[in-house]
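With one protein chain removed, the remaining protein chains of the complex are shown where they sit.
Chains: A and B, in written order; residue numbering restarts at 1 for each.
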Amino acid sequence: MKKIFGRPASLKANPFHYCPGCGHSILHRLVAEVIDEMDIRGHTIGIPPAGCAVLAYNYFDVDMVESAHGRGCAIATGVKRARPDCLVFTYQGDGDISAIGTAETLHAANRGELITSIFVNNAVYGMTGGQMAPTTMLGQKTSTSPYGRRAKVEGYPLKITDLIANLPGAAYVVRTSLATPAKVNATKKAIRKGFEIQRQGLGYALIEVLSPCPTNWKLSSVESFKYLEDVMEKEFVPGVLKDITKEKA
Amino acid sequence: MAVNGMITIDKSLCKACELCISVCPEGAIQLSDEINPKGYHPAEFIKERCKGCSLCALMCPEVAIEVYRER
Partner (left out) sequence: MKGTDAIAEAAIQAGCRCYFGYPITPQNEIPEYMSRRMDEVGGVFLQGESEIASINMVHGAAATGARAMTSSSSPGISLKQEGLSFLAAQEIPAVIVNIVRGGPGLGNIAPSQGDYYQATRGGGHGDYRMPVFAPASIQELYDITMESFDIADIYRTPVMIIGDGMMGQMMEPIVKHAQPPADLPPKDYILTGAQGRPSRILRSLILHPPEMEEHNWKLKRKYDLMRQTLPRHEEYMIDDAKMVVVAYGTAARIAKGAVKRARAEGLKVGLMRPITLWPFPDEAVAAIAKKAKLFLVFEMSTGQMIDDVKLAMSGGVECEFYGRPGGVVPAPQEIQRIIERHWLQKEL
């Protein structure tokens, strides 16, 4: 029999510290597979977030520099401007990219920085114990919105991806989900395209991935993947929000 | 043309999230009775029914599953 699926070479063999059924684990593998397939391990520099994936450097076998919370896109800007030959990506959660890091993310996109941001949206702050995130949905209970998010008090779920899709500097802006195997495959394709766009020098690429957090959602793994499809995808609708390659055609 | 498949599961990595079980179209995976070093009942492969579709491996967060296929 021929082996048709195994651990990608760019993924270190360290067991994941993530919770059972966490989307990070799947997503890390997808990114590593893309790095393998594009044969860019030797030319890639990654920037992990503050959050559960702060230890991403224990898993991705590429050069990585830790970032202060939210500053990933600014650090990536410095890295890419100094080393334009490298493929530079940030891997950030909802708070990192759209709360504390909003300015850095928006302006990197606005400048059309040739970096790729992978935005893991699980509608909570996972690592710190399930507090409200910019992406927390109305009515969703978190440890700092115990009555459920109320528009009048806490505002609305922030769809930074939609905002960035409007910027001329953004070349590829897409939202995907990990809810099913087919969607996992689509996510991988989006990541691949996000890296290709950078290589072609077309502009900023943002891939938002709807991802489960079973622990803070207080659901089982299987239930939380269902929640992605039944609830999150209704609020954060997957699809391509901007693709400069299609516009040119 | 029949496609025969097989998977191996690294039981020490499994966290019993059951995603593999939920997506397997053949019902070829179940949770075992044993307990792994992490304290979970790891998933185990029921050998007769696999077609090598890889859906389990696609969903496994721990990269615990390898898939083999023959035609």
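By definition in this document, contacts are C-beta pairs under 8 Å (C-beta built on N, C-alpha and C of every residue); 3 or more make two chains touch, one makes a residue touch a chain.
All of these numbers come straight from a predicted model, not from anything done at the bench.
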item: Missing chain: touched chains present in the view; value: A
item: Which residue of A:C19, A:V34, A:M64 or A:M132 touches the chain not shown here; value: A:M64
item: Which residue of A:I45, A:I97 or A:I191 touches the chain not shown here; value: A:I45
item: Residue, one of A:I4, A:V54, A:A186 or A:V231, that touches the chain absent here; value: A:V54
item: Interface with the undisplayed chain - residues on subunit A; value: 41-45, 47, 54-55, 57, 60-68, 71, 74-83, 85-86, 103-104, 106-107, 111
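Note that only the chains that are shown with their structure count from here on.
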item: Chain centre separation in whole Å, for subunit B relative to subunit A (CA means); value: 27
item: Interface residues, subunit A side, partner subunit B - complex; value: 1-7, 11, 15-16, 18-26, 29, 180-181, 184-185, 214, 220-222, 225
item: Subunit B to subunit A touching residues, read off their complex; value: 4-6, 12-13, 15-19, 22-23, 40, 52, 54-55, 57-63, 65-70
